[in-house]
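Here's the structure, in structure tokens; my notes come after.
In this view, the complex is presented without one of its protein chains, the others remaining in place.
Order of writing sets the labels: A and B. Residues in every chain begin at 1.
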Amino acid sequence: MTDLAKNLHTEHMVINMGPSHPVTHGTVKFLVTLDGETIVDFDVEIGYLHRGFEKMCENSTWEQVFPYTDRLNYLSPIINNVGYALAVEKLIGIDTPERCKYVRVIVSELSRLADHLTNVAASGLELGAFTAFLYFVEARDLIWDLLESVCGARLTSNYIRIGGLKNDLPDGFKEHTREVFKRCRELWIDVDKLLTKNRIFLDRLRDVGIMPPDEAIAWGFTGPCLRASGVPYDVRKAQPYLVYDQIDFEIPIGEKGDNFDRYLVRMEEINQSMRIVEQALDKLPDGPINVDMPEYRWQSKDDIYTKIESLIFHFKTVTGGIRVPPGEVYFPVEGANGEVGFYLVSDGSGKPYKCRVRPPCFPLTAAMPRMIKGALIADIVPTFDMIHMIGGECDR
Amino acid sequence: MIAELIEAIAKILFVFGVNVGFFAPILGWVERKQSAAMQDRVGANRADIFGFTLIGLLHPLSDTIKLITKEDFIPAGANKFFHTLAPFISLTPALITFAVIPFGGQYEIFGHRVNLVVADLDVGILFIFAFASLATYGVVLAGWSSNNNWSFLGGLRAAAQMLSYEVAMGFSIIGIIMVYGSLKLTEIGAMQADFFRWGIFLQPIGFILFLTCAIAENKRAPFDIPEAETEIVAGYFTEYSSMKFIMFWMGEFLEVVTISGIVVTLFLGAWHLPFISNESLLSLFGFAGPNGSIILLMLTNIATFFGKIIFMIWFQMTIRWTLPRFRYDQIMKLGWKILLPISLINIFITGLVVLLK
Partner (left out) sequence: MSYKSNYIVGSIPLDRLKPKRVRKNIELTLWERLYVPEIIRGMYITTRHLIINLIGFVFPPQGKKRKIFTVYYPEEKLTIHVAYRGRPVLVQREDGKEKCVACGLCERICPALAISIVGGERENKERYPVTYTLDMSRCVYCGLCEEVCPHEAIVMSDEYIGLAEYDRKNMIYPKEKLLVPIAKLKNRIEYVRKIYGKSNYEL
């Protein structure tokens, strides 16, 4: 018996949940040290999706950056576009027309809807509730159809421009949105009934991945994860931009900071986003959507075909880039994951000197070991899902 | 003597043929199509022969052909003997336990008593439990003999889960045995002739307990942590391919059928129609003469039995596609701390009621 006890190896097992694993959406590597099924040590490695966003921005003109910002948080691309455009507009010092602001709010909230729907769907899928995933994916597809009718693509929208938008909303957008939201609300109620009170789902998510509020602020959390910990901070309310101060909506706050709070916060934010879009559609004023400054915004085709000054400005701004006055600016926007901030430095030429993005999921991923040590290996799945790390944003 | 031999061979062929030939491929189709209909999509319907797709019924055939022609490998460093043996141990209990499940009553045809069960053992239920426990070995061997950390974790989880739920499963059946007073499945089936003497009315808690424990034994959702594809890739059958993989899979599907069979026999009235008794059916089929009417009655009972099995299969499939998955320690807690005490209370209450009657 003693020989047997001596020969029993009890050592910690190191498992590599590598960059390609069904549960890590986005490419991230976890080195998990296990004692049985309990996690003793947890190491996160990011950077597998680094594509050199900031370096590419230094070599492109100010308008060429927009397709790159699409690919940062690829589930809600318009919010990145809006953040960058607002930062540049603040640096230049121009203000867009009212209709442009309302339309920017509408499409931002539609993008946020797509992001939250994807997150809840993916967490349902990875916990084994396949049906909830497919219901929300159907809802997301309808939202993407709406976005396709506006800007031409579902994911890589490339819709916002410095000083306005690429094009106006199509005809019949309001009725189309109403139908889509009716179906989305039905599906939301279905998934709510399937998941929110289900004891199996609750047991998976409750009391796991707890982050107390003061530590959350210390780590740099923002967005739904911070609100789930109980801190009522939302960039749309704290530092209102566009027309958010004229629209009536609530921000959901959690109690404990565990995964279940994050899930509830995101589900409620889906409702609030739909409310914002409907209010903005009702209040949408008529008018132009682009500011009429040829040195910053490409002119209309009628002008370019007929007037020579517009053509000259068009050529100068396309080939040389718009001349942004030198300076630096930081502009935060409420992304679906947290506060997306753009820090721009301009040296007066047509290309950005520095364009840095504050990724909201970087501090969240960095806090994963703090949240998961001592839990079981099966808890990695809901915790990482609810953090909603997006590889494109964390690694840029 | 010869007649009995022919009868036994006919019954074995029928049960085996229905199980492996009909239920196993159909269950693959049902899983895809039912889950698709629940999720607002179409499901697999592209496999066709000369342009006839038959709403996807040919997919099990194409799956079989594909899986047979795949390379059958054993990973380096794996224990060859156990790696090859494990799928057989996993498949056999699912096939054998169907031998004691009666799919009809006892009939006198042409002066010959026909008992529609392959083996009418006196210890029917005990036989089922004995063989169901053997399935644990298959999983543990599969998980350990593949030289893979993930399979190892899957095998450990499976062993713990299956052992825990066997205890509760056994206790939940004791209530039924007390109420009906026999271990023979044919007798229990025959005693459920009256609709209100069905097992589900006499033992509602036993029904829920047994169904839960049986789904846990079968390692299907929501208890499918041994093969949870999002946490540990594919669990204990990560390193299996082609025929061995199909044996594991077929074992799982056949066990769904077996569990349905046991639940139908014990709780849902076996081969009886709800409010119509055998005598009224006999008088209904009186036009075919004495032997013919009994044959028609026999066919009706078999059809009712398989209809109920199909209902239970649908039920298990719906449970699978609706519920999320448990966590490992929650399964253990559920099995030991919740289901076992409830089953003991069930036995106690049943005993009191039987004593007082």
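The definition used in the following text is that contacts are C-beta pairs under 8 Å (C-beta built on N, C-alpha and C of every residue); 3 or more make two chains touch, one makes a residue touch a chain.
The structure presented is a predicted model; accordingly, all values stated were derived computationally and were not measured.
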| item | value |
| --- | --- |
| Partners of the unshown chain among those that are drawn | A, B |
| Selected from A:I143, A:I253 or A:M371 as touching the chain missing from the view | A:I253 |
| Sole contact to the chain not displayed, among A:G152, A:P326 or A:G348 | A:G152 |
| Contacting the left-out chain in the complete assembly, out of B:V167, B:L281 or B:I319 | B:I319 |
| Which residue of A:I160, A:I200, A:L242 or A:M389 touches the chain not shown here | A:I200 |
| Interface with the unshown chain - residue positions in subunit B | 34, 37-42, 208, 318-319, 321-323 |
| Where the missing chain touches subunit A, by residue | 60-61, 63-64, 66-68, 97, 131, 138, 141, 148-153, 156, 158, 164, 166-168, 170, 190, 193-194, 197-200, 202, 213-214, 217, 230-234, 237-238, 248-256, 260-261, 264-265, 267-268, 287-292, 298-305, 311, 314-315, 318-319 |
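Quick note on the criterion: only the chains that are shown with their structure count from here on.
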| item | value |
| --- | --- |
| Distance between chain centroids, defined by C-alpha means - subunit A, subunit B (Å) | 46 |
| Sites on subunit A touched by subunit B in the complex | 13, 15, 21-23, 37, 124-131, 134-135, 138, 194-195, 198, 200-201, 203-204, 376-381 |
| Partner subunit A, residues of subunit B touching it in the complex | 35, 38-41, 149-150, 153, 221-222, 224-225, 228-231, 233, 321-330 |
